[in-house]
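Structure, as C-alpha cells:
One protein chain omitted, others in place.
Letters A, B and C mark the chains in the order given here, with residues in each chain numbered from 1 onward.
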Amino acid sequence: MYSFTNDYSEGAHPRILEALLNTNLTQHSSYSLDTHTRHAIQLIRQEACCPQGDVHLIVGGTQTNLITISTALRPYQAVISASTGHINVHETGAIEATGHKVLAMPATDGKLTPRMVEEALDFHTDEHMVQPKMVYISNSTEVGTQYTKAELEGLHHICRQKNLYLFMDGARMGSALTSPANDLTLADIAALTDVFYIGGTKNGALFGEALVIVRDELKPDFRYMIKQRGAMLAKGWLLGIQFEELFQNNLFYDMASHANEMAAKLKKALTDKGCSFAYNSCTNQLFPVLEDEQIEKLKKDFTFNMDHRVDASRSCIRLVTSWATTQEGVDAFIKAL
Amino acid sequence: MYSFTNDYSEGAHPRILEALLNTNLTQHSSYSLDTHTRHAIQLIRQEACCPQGDVHLIVGGTQTNLITISTALRPYQAVISASTGHINVHETGAIEATGHKVLAMPATDGKLTPRMVEEALDFHTDEHMVQPKMVYISNSTEVGTQYTKAELEGLHHICRQKNLYLFMDGARMGSALTSPANDLTLADIAALTDVFYIGGTKNGALFGEALVIVRDELKPDFRYMIKQRGAMLAKGWLLGIQFEELFQNNLFYDMASHANEMAAKLKKALTDKGCSFAYNSCTNQLFPVLEDEQIEKLKKDFTFNMDHRVDASRSCIRLVTSWATTQEGVDAFIKAL
Amino acid sequence: MYSFTNDYSEGAHPRILEALLNTNLTQHSSYSLDTHTRHAIQLIRQEACCPQGDVHLIVGGTQTNLITISTALRPYQAVISASTGHINVHETGAIEATGHKVLAMPATDGKLTPRMVEEALDFHTDEHMVQPKMVYISNSTEVGTQYTKAELEGLHHICRQKNLYLFMDGARMGSALTSPANDLTLADIAALTDVFYIGGTKNGALFGEALVIVRDELKPDFRYMIKQRGAMLAKGWLLGIQFEELFQNNLFYDMASHANEMAAKLKKALTDKGCSFAYNSCTNQLFPVLEDEQIEKLKKDFTFNMDHRVDASRSCIRLVTSWATTQEGVDAFIKAL
Partner (left out) sequence: MYSFTNDYSEGAHPRILEALLNTNLTQHSSYSLDTHTRHAIQLIRQEACCPQGDVHLIVGGTQTNLITISTALRPYQAVISASTGHINVHETGAIEATGHKVLAMPATDGKLTPRMVEEALDFHTDEHMVQPKMVYISNSTEVGTQYTKAELEGLHHICRQKNLYLFMDGARMGSALTSPANDLTLADIAALTDVFYIGGTKNGALFGEALVIVRDELKPDFRYMIKQRGAMLAKGWLLGIQFEELFQNNLFYDMASHANEMAAKLKKALTDKGCSFAYNSCTNQLFPVLEDEQIEKLKKDFTFNMDHRVDASRSCIRLVTSWATTQEGVDAFIKAL
C-alpha cells in the first residue's frame, strides 16, 4: 500500500532529524528565545530580502492562520477568502471561533482576483454589515493552482488602494515557488504582501510554519497572541533548528522540487492516458478525473482522497506527492494505471 | 416627505403607550420578574398553544438571534441560513462574534428548503469542518416572502431526522401570519420549530421580541445568557406591558393586517402600472423594479431604500409599510406613480 | 409594601413620558440617526464641556461596559477593576465573554487607587500574562462611595503615565454628582477620563446610558461594535428623546438630588438609632448594619436586598432610593425603625 493522501505522511528530512539529535542535550532558552531560532529568523529574512520582517515560528497552519487573522482584525472586521480557502472550509470554524466572519467568494480555480475583492467591498457598505479588512490567499492553493507575479501585484494594488491587509498562507509555499509555472520569489512575496508564512509541515519538517510579518502595524505584541492561543512551544528551539536546516544549503527548495517532479511524472502519465484534471496544477497536488471502476482498482494498492463526484461514472481524486515520495511509488502508480 | 423606509419609523400603538403611562409610578420587580411579564408570557403561551414553552422578552432582534444561536450551539457547531438571512448579512457578524460560522446557502427567494439543508450536511463530513446543528429561517423573510405550512413541515422533518434545531426569526411574524398567502398559525409554528420569536419592534411596539423556547434542552439557564450578552433589561416590565397589550384584543394581528393591507394597495397600483417585482411578496415589504428616472421623481416626496440595480436603467427598491402607515401616505405614493 | 430594592423599580419621569407621547406618531430616522438624538448629543457635549466627544446612546449598562471595553482592548489585554466592580461581579462574565480578563483588585471601599493600578502593572510583566490596558471605575461605586476630584486626578495621572485608558461607569453618575461629598463636574470627568457614561436607567429614564468617548483612538467605527453586540436600538430616537429631557431644565440633576435627599433622611434616622454602616456613602445607596431580628420586622412592610452577614446576629442590608422615592415611603421606614 503506497500513500498519495497528503504531503505530511512521513517524518522529516534526515538532515533535520540529525540536527535535532545533535542539539538534544544542550540546554536551550525556551519559548523561541534561543540562538537557533534567532539564526533561523536571520536566514529567512535574508531569503525573503526582508530584514525588517518580524518572523515567528509556529507549530501548525491553522494556529498560524487564526493568530494572524485575529491579530489583524478589529472585532467587527472580516477576512475575504476564496470559497475553497483553507480557513473557509477545513479549519472547523477556527477563524469564526476568534470572532470573525470569513467572506467566501466563489472561486473555480482556488484563486482570488482584484475584481472579487472589489465585489466583496462593494457589498459591505455600512455598520450593519461586517467590514472587510484582510484578504487571505493560499499559494499554492488548496486545489494545486498558484499565483503569478502579475496576479499577486494586482491583489497588492487593490489592497493598498482599499487599505486592506494581504495575507498569504504558504503552507505549500515550497511547492508553489519551485513549480515550473512560478515566476515569484520569496522576496517578491515579502514585497507584495503584508504578512505571509512559509510552510514546513508539508515540506519536510516534523512541523512548523515560519510567519513573516512585513507590515509594521501587525507586529506589536504578537508574542502575546501566540501565547494566548496556546501556540508558544515550550521547546521552541525545535522549530528554530528545523528552519535553520530548511534554509541552509537549499534544502527547502530541493525538497519541494522533488515533490513537484514526482507530481509532474504522475501528471504526464495521467495525461498520456487521456485523463482530464479538475484543476490545472503544476504543483504537488493533482486532481485527475477517473472512472470509478479504475479508482476502485487503484485503491487496492494506493491510498488517496476522493475529491468530488464528477458524473454518474467518474470522480475527481486528489493525489499528493511530497519530499519523501519515492520514484518506486510513482512508477507503481503509473504502472497500475 | 413620507417614509416607506421601514416598519420601525414610528413609536408604538397608542394603547401600548397608554398602558406604560398607567403603570409608570408603580413599583415593579426588575429584570422581567414582574407580574406584567408573567401575564404576557401566559398570553403568548396560550396564543401559541404551547403551555410548556419558556418565553423570554428581549429588546431587539440581533440580540435575540445571537443569544439563541450561541445558547444552542457547541463551539464547533454552525447555523445554516439562507444567504439573504438577517444573521448572514445585516448583523455585523454578531453570530461569528459569538464564535459560530453561519453557513449561507444561496437562496433566490429568501427561503431554505430541506434539500438545501441536506446539501449543507453532506458537505460537512468530519472534524476538519464545522458541524451544522441549527437551521435558521425568517418568516416573513428579508425579501418579503413567507413559508407555507407544507414548507415548514418539510424543514421540521429534515431537522428531526438529522437532529438539527429549527429556529424561526419572527421579527416580521405578524406580517407573515396575517398575509393572504399564509396558512400557518402561531400554534403550528410552536409545533414545528424548536425555538422562534414574535417580533414587536416591527409591529407596533416601542421595542421587544418574544422568544419562545419549545425544545427542552434549549431552556436551562437561558437567563444567564440574556444577562451575559447585556440583554437583560433592568425595567423588564416595559417589555411585559407591551406584549400584554399586543396579545390582548387581537392588537398584534390587527396592526400586522393593517400593514399588509397598505402594502397590498401599493402592490396593486404598481402591478396595474405594469411594474414587476424582484420577489413575490404578500407581506409588508415590496420589491418593485422601477425605471431610475421614476425612482428619482418618487424620491422628491418619499423615502425608501434602494435594494439593487437590475439593469442599466432600472433598479429594485424596497417599500415597507407598517401598523402606522397612513392611507394618505399610500394614496400619495400611488398618485405620484 | 414599599421597595428600597433599587433605583429602577419605577418607569420614567412624567416629562420624559410626555415627550415620548408627543413624538409617537412622527416618522423618525432609525438607528439613532434622528434629530432628537442629535440634539441630545449636543446637550450632553455642552454639559460636559466636551464638544469633540463622540456620544452614543445605548440601552443598558452591561451592554455599554462590554462594548466599550472590547472596543478598547486588543485580544490579550485586560481591564483593571475594583473587586467590587460591576463588571467583575454582576455581569455574568460579560467582559470575559468578549475575551478579556478582568483584573480584580481587592478594594474595601469600592474604589481603585493609583497604587492598586501600579500593583496590577507590576505583576504583569511579559507575554505569558495578560497586559493591563484599561482602568475601570464606577462613580458612584457599587457600595455607594464616590471619587473626589483629587482621587480622579490621581488615577488620570497614572493612566497617562502608563498609557492606560481610564473608563468611568456612570450608571449612578447623577447620584455621585449631586452628592454633598462631591467636588466633580461632568466637565471634570470629561477632562480626566478617556471614556465615561452617564446613566439614565437608574436616574429616571425608562432606560438608556449616554456614553461619551473623549479619547480619539477609541472613536473609529464604534457603531459597528454597537451593532455587532446587538445594542443598536431600531427606534433609537427613544433614547434621544429621553436624554433631551434629562439634559434640559436640569432634570437629570434634580432627580438625582431627590434620590440623595431621600437617602440622607434614611441615613440620619439610622445614625440617630446608633446604627453603623458597612460603607461610608453620601449617595443613594446605604449599607446599614442591623440586627437580624429588626431586619425581619422591616421585611414585613419593605423590600430591600441583603448585602452580607456581619456576625452571628447582624447583617448588612442595602437600601436604595431613587428619583421616585416618596417622602411617605421614607417616613414609614423611619417610623418602622
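One rule holds in what follows: a contact is a pair of C-beta atoms (placed from the backbone, for glycine too) under 8 Å apart; a residue touches a chain by one contact, two chains touch by 3 or more.
Keep in mind the model is a prediction, meaning the values are calculated, not measured.
Of the listed positions A:Ala120, A:Leu166, A:Leu238 or A:Val289, the one in contact with the omitted chain in the full complex is A:Leu238.
Contact with the chain that does not appear here is found for just one residue of A:Tyr224, A:Phe243, A:Phe287 or A:Phe333, A:Tyr224. For subunit C, the residues in touch with the chain missing from this view are 75-76, 78, 89-93, 96-102, 127-130.
Seen from subunit A, the chain kept out of the figure touches residues 2-3, 5-6, 8-12, 14, 17, 20-21, 23-30, 59-67, 91-94, 97, 201-202, 206-207, 224, 227-235, 238, 324.
Looking at subunit B, the residues touching the absent chain are 70-71, 74-76, 98-99, 127-128, 131, 221, 223-228, 232.
The working rule: only the chains that are shown with their structure count from here on.
With centres taken as mean CA coordinates, the chain nearest to the overall protein centre is B. Note: centroid distance subunit A to subunit B, computed from Cα atoms, is 42 Å. Subunit C has its Cα centroid 33 Å from the Cα centroid of subunit B.
Within subunit C, the positions touching two or more other chains are listed as 224, 227-228, 232.
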